[in-house]
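Left out: one protein chain. Kept in place: all the others.
Per-chain residue numbering starts at 1, and chain names A, B and C are given in the order in which the chains are listed.
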Amino acid sequence: MLCCRWYRMWSNMMFLWSIYSVFYTPFAFCFFRGIPEHLLDLECVQLIFLADVAVHFFLAYRDPHTHRVVYDQQRIALRYIKGSFALDMLGCFPWDAVYKFTGRMEVVRYLVWLRLYRARKIQGFFKKMEKDIRISYLFTRIAKLATVELYCTHTAACVFYYLATTLPPAREGGTWIGSLTMGDQSYINFRKVDLLTRYITSLYLAIVTMATVGYGDVHAVNPREMVFIVGYVSFSMLLGAYLIGNMTALIVKGSRTERFRDKMTELIRYMNRNRLGSDIRSQVKAHLLLQYESSYKRDRIVDDIPAAVRSKTLYLDTVSKVHLFRGCSEDFLSQIVVKIQEEFFLPGEVILEQGTVVDQIYIVAHGCLEEIAAAREGGSEEIVSELLPYDIVGDVAVICNTRQPYTVRASELCSLLRIDKQSLTGILQMYLKDSRQILSNLLKVHPNLAVES
Amino acid sequence: MLCCRWYRMWSNMMFLWSIYSVFYTPFAFCFFRGIPEHLLDLECVQLIFLADVAVHFFLAYRDPHTHRVVYDQQRIALRYIKGSFALDMLGCFPWDAVYKFTGRMEVVRYLVWLRLYRARKIQGFFKKMEKDIRISYLFTRIAKLATVELYCTHTAACVFYYLATTLPPAREGGTWIGSLTMGDQSYINFRKVDLLTRYITSLYLAIVTMATVGYGDVHAVNPREMVFIVGYVSFSMLLGAYLIGNMTALIVKGSRTERFRDKMTELIRYMNRNRLGSDIRSQVKAHLLLQYESSYKRDRIVDDIPAAVRSKTLYLDTVSKVHLFRGCSEDFLSQIVVKIQEEFFLPGEVILEQGTVVDQIYIVAHGCLEEIAAAREGGSEEIVSELLPYDIVGDVAVICNTRQPYTVRASELCSLLRIDKQSLTGILQMYLKDSRQILSNLLKVHPNLAVES
Amino acid sequence: MLCCRWYRMWSNMMFLWSIYSVFYTPFAFCFFRGIPEHLLDLECVQLIFLADVAVHFFLAYRDPHTHRVVYDQQRIALRYIKGSFALDMLGCFPWDAVYKFTGRMEVVRYLVWLRLYRARKIQGFFKKMEKDIRISYLFTRIAKLATVELYCTHTAACVFYYLATTLPPAREGGTWIGSLTMGDQSYINFRKVDLLTRYITSLYLAIVTMATVGYGDVHAVNPREMVFIVGYVSFSMLLGAYLIGNMTALIVKGSRTERFRDKMTELIRYMNRNRLGSDIRSQVKAHLLLQYESSYKRDRIVDDIPAAVRSKTLYLDTVSKVHLFRGCSEDFLSQIVVKIQEEFFLPGEVILEQGTVVDQIYIVAHGCLEEIAAAREGGSEEIVSELLPYDIVGDVAVICNTRQPYTVRASELCSLLRIDKQSLTGILQMYLKDSRQILSNLLKVHPNLAVES
Partner (left out) sequence: MLCCRWYRMWSNMMFLWSIYSVFYTPFAFCFFRGIPEHLLDLECVQLIFLADVAVHFFLAYRDPHTHRVVYDQQRIALRYIKGSFALDMLGCFPWDAVYKFTGRMEVVRYLVWLRLYRARKIQGFFKKMEKDIRISYLFTRIAKLATVELYCTHTAACVFYYLATTLPPAREGGTWIGSLTMGDQSYINFRKVDLLTRYITSLYLAIVTMATVGYGDVHAVNPREMVFIVGYVSFSMLLGAYLIGNMTALIVKGSRTERFRDKMTELIRYMNRNRLGSDIRSQVKAHLLLQYESSYKRDRIVDDIPAAVRSKTLYLDTVSKVHLFRGCSEDFLSQIVVKIQEEFFLPGEVILEQGTVVDQIYIVAHGCLEEIAAAREGGSEEIVSELLPYDIVGDVAVICNTRQPYTVRASELCSLLRIDKQSLTGILQMYLKDSRQILSNLLKVHPNLAVES
């Protein structure tokens, strides 16, 4: 369902309607008190959003902890209800009808602003675009910044007009628009002026203020307008600084997203040049994406921990619970711990392949793996066993110098602690007693090994 | 006392009063000449700040050199009196009463500005917030920048109004506010206008100038105002650049504070995942904080010193004073020096634990440590001896291959020089004569070792 | 032809004409409806651009894949026709004559804007300047930014004037210029005003808006002008942010180009100090330029691939197709693959010189190399054979400990996989069976080796 074409079409349509709705909401609120007759049909759009709410109850999602896709109906519904369901529903309510029904209570109209919660969809769209390396990053970012800026200006323009209409008609000459004369056009009875002209004039004031041009041909007249301008100008200073900061980050390639994209582009170009198979491709891509999204960069964290603390904190707990090391001395374990390196694997990644020579042993720290026996004579592959935290992979192959008996594959996002064969052998030679302990542990689990030798 | 709840409440209350005081001071100075009767009660607030001065005489603090908390009454008082005591006291003075008493001497009123020294408290609050990783850094920084900008605008608005009032009433038509007409509101006799309207108009001018909007509906009229605007505009150019620079640094994650926060967040997430004990947690956190605050990153400094100079400067002085190396040749010492790495430990951190196999020896360079014998049969632990600079830790354990006899723990911030066992053994094999000298030094201090062997 | 002096002169002249053309086009479009009689000669300039189109059919170019210069007439022509030929031709068309001929159809005039495609030449010029380390980078960048800004302002100024002229003469009093009075100069019948004054007034409005000064003495009057200003101001906010971002990148040396230039400068200074020969100089320079242009930095990409995937993806495909390794076990090959490092060579670079002791073997991954026998007794050098992908270089010299029999030189851009002799020997000692296989492979190709030994 996640991948099906119908959903993608629906999603794109909803995106377009969201844009329309987000721009139309402030306009309708500020320019009309109660939507005029000939525009009533536009309110029906809310029904589509209601349909979208329904769709969300059937939408599979990817669990952030295990990195598996969840198809379970009940879990999907529960997650949505706990999440954005309430706000989505309130946004679909026909507030304009309620307003007219309640005798034009101004307070009810304010609830229309809840519809802006749909801006979330647009944000999601831009996030997806930024990760898509087919579209120029510069273009995406500038489009996003321009959209933000334009939307703020649009909303401010609406509020400017709204401020003027809240005064009683007698005092409307004391508003920014009522006191305005532009060339041969006078705005004294501004409610009579063409709707488009009114909107353009508001937008003109809003953008001229936002961009700090401030011609002064249109300006605040009464204290209420001054107060709004004080707030709006403060806000637009921050927004301007944000715009410039983002532009600078774009140019000096300062953002993490951009570095991720550059890496990805180079990797793909590199894989094209070496004509790698499509399964390896998708594995490498998924791995890079995982790194970007969860920022797993363990090694550098560990560097900041003082050496004296390090040996105690790092993995000692995990390692001491591993069956193979049961009964070993603490000195031995702390030597092991120092040599450990942590690695992450996505669901489906192969850690060791059946029949290969093994150079490392892995201890499962989190997540879950499967041991798979390759298919004999055309049969399908067969899952031998499941590996859970504190299980160990590759121990027999490394210690007895045999080949890996089964393929080992991650079945959800898991972190493994890796020890090189060489490091392990070095430590075993130093701690003879522990070495014998380990062999006896190994024989307990695999009694057939004793027979073989 | 540092941690008690009452103090934290008091501290928060003082913070709120400081905000109020810092905003009210310029307002009172510029809009009132002598505070009007019905606002006199507000002056009583100064008494609270007087109480705060008293509280400061009982406030424990952390010494930056030894990193210990100081509870000694006398040292606390001395430190405060040398520090901000004088300015704090002057700020609490009822300058308004003095002003009226001295027959409204304008000069006396200027002393009110001393109260702005309280802004320090607000700065401290923001610094604390920035280090607190529960609050979004972006939010904290933007809140801080917005506060700074708003405060500058507020002060400028007050000064604008003050400038207009310093002219004799006859010439007030030649001021920015006296010559102003906004819609149907005329400001000719501006002292008669509503106080709030006057303040809003000032603020409007101030922010429209600060943000470089400059509508021009309100503008300077006489040369004095022009001079102030020249200064104010120059200042706001720099402030604007500072705002943008900070925003850019936020977006490209350029600041040290942000990198510290990122590291801390990842470390905590990491420690959660590995379910580390709370004592290790707090140790690791304190270590990272120390690194951040005092920027101890020794290794990189040493890299910049030329190789020829390095061996002479680095630690040679310290090492040659160590008892164990007495009588050794200079060649030998310079070999030792090259292998040294410096490490820092906070008060309470454990360097070596009793009964463990020791891999390094440590030479005390600065600070003070304690040797502790673990409690036998339920008794409490016992401090065996204190280690001062030029003492050496772990020498017996490393050279005689025994286990560490006592736990060694830092009792204040101390820097230790670490040498790996392996490096030491390597050097000892090359310098046989020095090797013998060291053994004889060791026997002098621990005569019982000779008996044992 | 690429290097000849005549072409460079022509190229510089075309650059100057492009500047003129790009600035003149919007001016002519907006200020004249149909070019006036006394300026008709200027249209003849288009003929020169026609000549330039012809020249492009004979212009050698450097192929981006092989890095060789292409002189083949047909390929040059084909590339140009597929590329910018159509737009270049349309730009040369005498649109003004067509306009008059078609009875002054406004639509035809819009096609004049196609000439702006020539801006490409100016862009190319700036790109060349940026790479030229004799010219200060700061100067080049600021010149470029100033040019962009100036050009945008110029175009906007033209459009401002054009907007005023599109209204019927009766309503021209309601335009920004028709309603303007500056000191004693009135613009009511603005078409009668001196052309230069009109242009300067437009430019004044455009730049005062672009830089967000916005005095307000000249400002929009009717809704159409407001709409244009809304768009123009939005654009200039982005342009301003782009300007500032670039300036910041210049100051923090954030751009790749600048880092390349710094490196190049230091390298040249370094080579001067060591008085290196001119052939080595040009090789080193070309190498650095290649790195900059194609950003070949393989090693860092490979680091991001997980270790488990790495051994399968990296070069295994290439290595298994090499004749020398035919019949070797997969374990052996994966050991080889881990030790591989990729390097790039430009056409003409020498990889191994005849008669030297060889330390590495190279496997050709892409591109083409030549084996050259040095000239004996004054004769010219002789190409012995050509090496294509999956060929191997230096194998005999390394395995049999003899000297390199021929000089090996890259004949186009090629990537080689390098293995150190030491690593190879180490692996061969571990895999005795594969070692024997390799020797037998070697003897098959070079049967004379068996005789020698």
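The rule is simple: a contact is a pair of C-beta atoms (placed from the backbone, for glycine too) under 8 Å apart; a residue touches a chain by one contact, two chains touch by 3 or more.
All figures in this text were calculated on a predicted structure; none of them were measured in a lab.
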Chains on display which the left-out chain touches in the complete complex: A, B, C
Touch criterion as defined above, residue of C:345, C:406 or C:431 at the omitted chain: C:345
Omitted-chain contact residue, chosen from C:100, C:263, C:339 or C:446: C:263
Hidden partner chain, touching residue among C:21, C:175 or C:212: C:212
Contacting the left-out chain in the complete assembly, out of B:113, B:126 or B:242: B:242
Residue of C:26, C:223 or C:240 in touch with the missing chain, whole complex considered: C:240
Where the missing chain touches chain B, by residue: 171, 173-175, 179, 209, 212-216, 219-223, 226-227, 229-230, 233-234, 236-238, 240-242, 244-246, 248-249, 252, 254-256, 295, 297-298, 301, 304-309, 312-313, 315, 317-318, 330-331, 365-366
Residues from chain C at the interface with the omitted partner, ascending: 142, 145-146, 149-150, 153, 182-185, 196-197, 200-201, 203-204, 207-208, 210-217, 240, 243-244, 246-254, 263, 266-267, 270-271, 273-276, 280, 283-284, 287-288, 291, 343-345, 349-352, 356-357, 418
Contact set of chain A toward the excluded chain (per top definition): 212-216, 244, 248
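Quick note on the criterion: only the chains that are shown with their structure count from here on.
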Chain contact topology (line, ring, star, complete or other): complete
Computed distance of Cα centres, chain C from chain B, in Å: 49
Shared interface positions of chain A, touching two or more other chains: 212-216, 240, 244, 246, 248-249, 252, 254
